[in-house]
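So that we are looking at the same thing, I have put the structure below in structure tokens.
Heads up, one of the protein chains got dropped from this complex, but the rest are sitting where they should.
Chain lettering (A and B) follows the sequence in which the chains are written, and residue indices restart at 1 in each chain.
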Amino acid sequence: MEHTAGRLTSSEPGLGLRPVGAIAGFLAPALIIYFAFTAYPVVRTIWNSFFQVFPNRPDEFVGWANYATLLFEDRFFHRAVGNTLVWALISPVVEIAIALLLALALYARVPGSRFFRLAWFTPVLMSYVVVGIIWTWIFNFDWGIANGMLRAVGLDHWAQAWLGHPDTALPSLIFVTTWMWAGFNMVVLLAAMHSLPSEVLEAAELDNCGWMAKLRYIVIPLVRPTILNLMVLSFVGKMRVFDLVWITTRGGPLWSTETVSTYVYKRAFNWNTFDLGYPCAIATIWFVVVLGGVLILTGLLRSRDKLEY
Amino acid sequence: MTTSIRFDLKHGFLVVALALYTAFAAGPFLWVASMSLRTTTEISAEPYALPDTLHFSKFAIAWTDGNYGTYFGNSVIVVLSAVAVLTVIGAMAAHCFARYRFPFRRFLYFLVFSTIIFPPQITIIALFQILVEYGLFNTRTGLVLAYVAFQLPITVYILESFFARIPSDLYDAARMDGYSEWEIFWRISLPVAMPALSTTVILNTILLWNEFLYAVVLITDDDKRTLPLGIQKYMGDQLIDIGMLATGLMIAIVPVVIVYVFFSEKLIQGMTAGAIK
Partner (left out) sequence: MKMPRGILFAGLAVALLSPLSAATADTTLSLWSHWADQDAKRAYVEGAARAFEAANPGVTVEVTWYDKQPLYAALKTALRAGQAPDIFYAEPDQKEYMENGLILDLTDRLNWDNLESWAKDVWSHEGRAYGLPLEAWTVEMYYDAARLSELGAMLPDNGQFGQQAFLDLVEKAAAAGVTPISLGVGDRPYPGAFLSHEALLKMLGVEDYTRLLAGDLGWDDPRVKEALGFVKAMVDAGALPNTFSTLKLGESHYYFHTKPGALTFLMGSFYPSRAFQSPDKGGQPAGFELGIMRYPALDGAACNECKTIAVGGSYVVNAATEHADMAVAFLNSMATPEMGNKWLEDNLVQTGIKSDASKITGDNAGYFKALAEVNDGAKYFFGLPRQVMAPAPREVFDQVVNQAFPAGLVDVDDVVDQMSGAY
């Protein structure tokens, strides 16, 4: 470690100072809270995953048995993993693509941008509970506005119980989270765009660069670190999505919206067994998967992170 | 910046597209806002109608009978404290990870970051035991600490990547001027990082303001409960009292909007001020 630190220091001049007191002072509060309230529960969760944990009984060591069941036998879990992965892979891309378009519109100084910024942000201001209820209504077969609009334009046969059919339930929920988070991503992207050096853009303007070219060669590369951050946030958020599903479908119909988080919750609280070991094993596996996902995502997108401007 | 606006076809299309998206994005919110002034009976009869009588008294009813006054106060105390603590200690840690080299730096950062994803539904059981052991169960302090711990990894993650991109010249200059390490953090890092700080403040405020699971499990006394529990009151098993639910939501949403409006200005301004160029 000493070596690594030394190498890092020499490769990045100006960051070489190591005032031990200051470092300790800066880190201590966060680390104390972290170790007291986060690390211990997490370590305990990992530990529990190798046991059968019942109250009023000594824990029974089962080795990798929970993991074996999960990986090879538990079809509910496999279904949940599939759904969650679909969600976590589609959402970041769609959300951020829309957010980017919106941010560009505001960046181009359309009139009333302050109003748009607030209006587009409203979805995320509402809690998942309310969002869940509202969208259950919007998707209601009889009087929901989604079917209402389809019927209004004569597409009656497209009208359906959106959350009630296995083929449409998951896409509908992905649609809702996209609606919810596009505005938030837009605001952060917009801020990043405003921090771009205006000389570069003006130069591009003089060179008679097209709009698309400017976007592709200047704007996107420059806000790339922000995009990466948002992608990771969105990915992680979807990998643990719970509330929205719980309010709207509880994982149904036919497990088509079951996510890993809802399944963990069911196993821990709803399955009428008090065993905590198995849900802990799910949590641990998922922890590894998400961490791996984040690292891959970072690796893919960070290659050109070290931009100088 | 010379993007001029000409009223040609392309812009016409843009305006229509933006208007449509705005209706789509804000429509549900406006719908809830209109429902907050209508009674549940009216809403059930005609879900999409505009209010014909404005039932402003519903706000008073929610505030007093629904105990929203108490919940609101608790939420303000808990979320405000949690976000303040989070912002300060998260920024300190992020600054440290980004600007100093020390043993186990990467390891510690990775450790903090990795817990970003543990499902709260599981860890809450151990957290509960800890709070009981520390005598913090069923206290607002306990809830604040749980919230800080919960959002800390993501806060550090957002801030660290921002701090890491601040040019070193700024720091070198400050050191030349004889700034202490604390002053450097307080007077260079924090102001420059205003946009990133705003992002975390907005994100943390929104998420914690609406947080439900910890709030219901870690607090049992009604007079210590927070707003999401108050909202729960109107979506009971008997009947979802959507009229009152909407009213409650509008009460709950005001502080978040204020935080958003204020900090999103900071976010944009901070960026345009061109602190990092």
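In this section, a contact is a pair of C-beta atoms (placed from the backbone, for glycine too) under 8 Å apart; a residue touches a chain by one contact, two chains touch by 3 or more.
Here the structure is a predicted model, which is why all the values come from computation and not from measurement.
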Among shown chains, those touching the left-out chain: A, B
Residue touching the undisplayed chain, where the options are B:R38, B:R140, B:R165 or B:K233: B:K233
On subunit B, the omitted chain is touched by residues 39-41, 44-45, 124-125, 128-129, 132, 137, 213, 216-217, 220-222, 229, 232-233, 236-240
What does the interface between subunit A and the hidden chain look like in terms of residue numbers? 54-57, 76, 136, 139-142, 161, 163-166, 248-255, 266, 268-274, 276
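We adopt the following convention: only the chains that are shown with their structure count from here on.
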In whole angstrom, the CA-centroid distance of subunit A from subunit B equals 15
Enumerate the contact residues on subunit B facing subunit A in the complex. 1-3, 5, 14-15, 18, 21-22, 24-26, 28-29, 31-32, 47-48, 88-90, 92-93, 95-96, 99-108, 111-112, 114-127, 130, 145-146, 148-150, 152-154, 156-158, 161, 165, 168-169, 171-172, 175, 181-182, 185, 195, 198-199, 202-203, 206, 209-210, 212, 228, 231-232, 235, 240, 242, 245, 249, 252-253, 256-257, 260-261, 264, 267-268, 270-272, 274, 276-277
Give the list of subunit A residues in touch with subunit B in this complex. 1-2, 4-5, 8-9, 12-23, 25-27, 29-31, 33-34, 36-42, 44-45, 102, 105, 108-111, 116-131, 133-135, 137-138, 143, 145, 179, 182-184, 187-188, 190-192, 194-195, 197-198, 201-202, 205, 225, 228-229, 232-233, 236, 239-240, 242-243, 260-261, 264-265, 268-269, 276, 279-280, 282-283, 286-287, 290-291, 294, 309
